[in-house]
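Note that one protein chain is taken out, while the other chains of the complex remain in position.
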Amino acid sequence: MARYFPHTGEEVRQMLEVLGSSRVEELFSDIPEDIRSTASLNLSSGLAEYRVEKELSRLSEMNRTGKVCFLGCGAYDHVIPAVVSALASRGEYLTSYTPYQPEISQGVLQTIFEFQTMMAELTGLEVSNASLYDGATAAAEAAVMALNSSAKADTILYSEGLHPAIKQVLATFFYDQPVKLEELPVQAGLVDLKALSSRLDETVAGVLIQSPNIYGLIEPIRDISGLAHEAGALSLVSANPLSLGLLTPPGEQGADIAVGDTQPLGLPLNYGGPSAGFIAATKPLLRKLPGRIVGETVDTRGRRAYVLTLQAREQHIKRQRATSNICSNQALAAVMNTVYLAAVGPEGLKEAALQSSAKARYLARKLKEILGAGIVGGESFFNEFTLDLPCPAAEFNRFMGEQGFLAGVDLKKLQTGTPGNLLTVAVTEKRTLEELDRYVAEAAAFMHHREGKRG
Amino acid sequence: MDIREGLGYTKTHEWVLREGDLAKVGITAVAAEQLGEIVYVEPPEEGSHLTRDEEAGIIESVKAASPLYAPLSGEVTEVNSTLEDSPEAVNEAPYENYLYILRMDDPDEWDGLMGPEDYRKFCEEEEE
Partner (left out) sequence: MADQVIFDKSRPGRRGFIFDPETVPGVTGTEGIDLRDLRKDAPRLPQISELELVRHYTNLSRKNFGVDVGFYPLGSCTMKYNPKVNEKTAGFAGFTNLHPLQDEADTQGTLELMQSLKEGLCEVTGMKEGTLSPFAGAQGEFTGMKLFKAYFRDRGESGRTRILVPDSSHGTNPASAHIAGFEVVELPSNREGLIDPAEVARHCDERLAGIMMTNPNTLGLFESEILTIAGMVHQAGGLLYYDGANFNAIMGKAKPGNMGFDCVHLNLHKTFSTPHGGGGPGAGPVLVGEKLSPYLPEPVTERKDGKVGFAPPRRKSIGRVSGFYGNVGVLVRAFTYLLANGGDGLTAVSEMAVLNAAYLKKQLKHLIEIPYGRKCMHEFVLSAQTLKEETGISALDIAKGLLERGIHPPTIYFPLNVKEALMVEPTETESREILDTLVEALKEIVALARENPAELKASPRNTWVGRVDEVLAARKPRVNHFSE
């Protein structure tokens, strides 16, 4: 059994003596009898470290991670430099608390300041916070900001092209609140601008879209922002941060707030978490940003120093009047993102984005031909595209799975009511040409197999 | 305790100076002291209409973000824009640096405010 406390039996006895007690149980005497546990916990006994490792290893091996991954929809199998975990796992970063005492927390504070700067650069906006829980909750926080920026407007319009989980998180977040959430239809995979234009009025506080969206397509952010602003609403964009190494950032296309998930920037898949959400905005919205923010200042000797600032807005001071209840951020994940971005630099980020994009195009064109499939919305995608298959996506996935491929996401699994033949395929720079060609070969075999069965 | 004559006071530590049908509103020295160094002021919007006792903005220090409450009902005619860059002026001279001016809907509401003596007593009681 593990023992992380140092006390020997003798030390316990001595400390009890100082307290004038003879038994540890006496320290719990304020717990009334009728609540006090009489039986011991019904859990197996603690295991020695190497047995724990063995058991966890056994569990990890029950997972099948050997297939080639073409799954996306919010989590991507990108290359992760070794420096990321090497630096983030340093005990001083890993085991520190929230930097409320700036004098001894300059490490975390400065690193997060650098994170904020990098996210602002990526999104083309002026201010970023220290991170939020994940991309989905960040989208909800952006909606809150938009609502708080308007005295009267109570509606958030969001695109059908949002990841279904974001839609669900929004619905849960605003459940039972005097806020209206309305979905805007897509037309050929993109936000229907006519529908948007006719719906916009003074009741709308913000328009929330995702770009690239769930089908992988790049949205006309500039047009959407323009329409939103004309109606006095804010433009909210959820973006894949790695795509911003190649694509024009939302801030340069009229977005007021950009959010997203930082998983593609140096974080492992980890079955969906932990990652970090980011939120960046125009300068006038700085004081409405939720969560923690690191600011630059000076110390008593005039040296540059970093400190958590604008804390009065946070829950621990505003209490009932807080605009958000978020307490922790995902600091360590943000540290990893910072190291990743510094390691790859602007050229590397562009390279990763370009390769992801090029390889996606290569695969898309071949699959279109081989499978006789359409590509939803055409070729205006980043590294993800959605195939309109001539068969159920589940059937294709089953076949490809047996050949060692995680071929793509069956969109019907993400949202019921979606047609069952839509398959969203993600390609990253990590996929080799050899893997792409094998995918194509197996897809051809699938078609052959299908025709054979029909014949 | 720095409490000035000739002003009306609220239980939420706002002071009001009556000038005809206009009312100049600020926060008292007691409030400024409680807040500590003020870092940001968010007054009500010019042209907006306030109802007495409703939340009319926020005043922020390093340790607290306190709501401002409307002492009277009326339309906000002017906002003190110098506080945007120099919020510390409120700490330096709370009675000389008003936050905003409103045109009173109902001059009778003025009677609902406390005078300097009553405000002093109120503050002393609050301290206990």
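Observations on the model:
Should a chain be cited, it is by its letter among A and B, assigned in written order, with residues numbered from 1 in that chain.
Heads up, the rule we're going with is that a residue touches a chain if its C-beta (ideal position, glycine included) is under 8 Å from a C-beta of that chain, and two chains touch if they have at least 3 such contacts.
A quick note: this is a predicted structure, and the numbers were derived from the prediction, not measured.
From the options A:P274, A:G374, A:P392 or A:G420, the residue with contact to the chain not on display is A:P274.
Per the touch definition above, the residue from A:Q110, A:S150 or A:Q403 contacting the chain not shown is A:Q110. Against the chain not displayed here, subunit B makes contact via residues 37, 39-40, 60-62, 87-88.
We adopt the following convention: only the chains that are shown with their structure count from here on.
Chain geometry summary: the mean Cα position of subunit A and that of subunit B are 43 Å apart. Chain contact summary for the complex, subunit B toward subunit A: residues 39-40, 42, 45, 48, 60-65, 67.
On the side of subunit A, the complex with subunit B involves touching residues 151, 287, 311-313, 317-318, 321.
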